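With one protein chain held back, the other chains of the complex are shown just where they sit.
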Amino acid sequence: MIKMRTLTAVMSGLLAATAATAVLAGGPVDEALIIDGETEITTRTAAPEGHPFDELISGWHYRTDETRALQADSFQNPGMLYVERGEEIWNTADGAAGKSCADCHGDASESMKGVGAAYPKWDAASNRPVNIELQIDACRKNNMQAEPYKFDAADQKALTTYIRHQSQGMPVGIDLSQGEMQSWWDNGKDLYYTRTGQLNLSCANCHEENNGNYIRADHLSQGNVNGFPTYRLKQSEMVSLHNRFRGCIRDTRAEFPAAFSDELMALEVYVTWRGTGLAVETPAVRQ
Amino acid sequence: MTLTRRQALGLSAGAAAFLAFGTKAGLAASDATEAAIKAFTGGAMPGSGKVSLDTPEIAENGNTVPVGVSVDSPMTADNYVVAVMILADGNPNPAVATFNFSTMSGSAEAKTRIRLAKTQNVIAVAKMSDGSTYMDTKEVKVTIGGCGG
Partner (left out) sequence: MAAPKPRVKVPKKASKGEVITIKTLISHPMESGQRKDKEGNLIPRQIINKFTCEFNGQTVFSCDMDPAVSANPYMEFSAKVEESGTFKFTWVDDDGSVYETENEIAVS
């Protein structure tokens, strides 16, 4: 029996080698993302002026048939469980003021439509850009008299997913003319091209110079963020954008900045801009 | 590429193993898997045919691998599929799930998503109402992620 197992291991090694060769041939697939056979999502678009690429491609195109199919079926997409949980939170009063999101904002399918496609945006009160998570926290503090969420609390991820989902299919477009958005964009761009960590890698090394290639068995995408929060098969959970930023930086074997820090907010502004015109996919499904 | 003598020997042994067992991959199961199959069938080793297992050739992540089974059966009161057991031969514990059907199932088909610890064989064993059993085996390659692993 033991002998047989050893031989099986050798055999699977050979097969894996063959498979890897086959896989390496693939770039982004040429297919359309149509959710439930009804809603077509813009997953390829012409890049905005000043962008290093000619065409922007959603990470969806870099995934396997099975992963892409999960996202194309709104029932099978496990991210939709978090959209439903987010809807519950939206309608539930919290904090000393006894208010829910819905008490002020009403029906999210109307009031939040387009909001997720336009964040991060300039916030005069805090004199910096805010993303959806920070906007929720501001609402909780100022209007609901509730505690801000801890980073990546289950409810923060579900509510952010629900709000961003209301813009599903709408093109990403942030306003850089407000406040000091442009200088945050500049800072974000600097970070994007700065090598970090023992592996000495910048965002651009993988996602600009090598998208379509493999890093070990991982098919590198352009690193667009139009699908966040995204359901990742690896975590079997919703993964927030700042969690992914931190994970990527950690993987270069570097110290990673705090969520919502100036560094990561600048990066969010810049990377969101890099996906201008791609449709919001939230909740996307990735590997 | 240059090969050392040891590597060359290893490769040819691997190739020989592939030739010898390539057509009988399902038989090279671990002791735990074999015990689970026998417990399910009542001691018999299942035949081939009737049951078909649908798995991706390559799974992007082992935490969520879609699997489907279908069994060729009229699903009538005197001839139906009682159950299909799914096993993952290379997991710490090969047991994955058992689908229990009835004549009200209409067709013996089911899909779910499973965890695979590494590249390995996934096995489906079908038990029919007359007690006969059938088996299908598919290898799923589980990829390893980028720098993070």
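When the chains are written out, they are named A and B in that same order, and each has its own residue count from 1.
Everything below uses one rule, namely that contacts are C-beta pairs under 8 Å (C-beta built on N, C-alpha and C of every residue); 3 or more make two chains touch, one makes a residue touch a chain.
For clarity, every value in this text was computed on a predicted model and none was experimentally measured.
The chain we do not see here touches A, B in the full complex. Summary of contacts with the chain left out: across A:E84, A:D175, A:D190 or A:E209, the touching residue is A:E84. Residue-level contact of chain A with the missing chain is found at 75-76, 78, 80-82, 84-85, 88, 154-155, 158, 236-237.
The missing chain lies against chain B, touching residues 63-65, 68, 75, 88, 91-93, 95-107, 109-116.
We take it that only the chains that are shown with their structure count from here on.
Here chain B touches chain A in the complex through residues 10, 13-15, 17-18, 20-22, 25, 27-28, 30-31, 56-61, 63-66, 119-121, 139, 141, 143-148, going by the rule given at the top.
Only residues 1, 4-5, 7-8, 10-16, 19, 23, 63-67, 70, 199, 201, 206, 215-218, 220, 232-236, 247, 250-252, 287 of chain A touch chain B when the two sit together in their complex.
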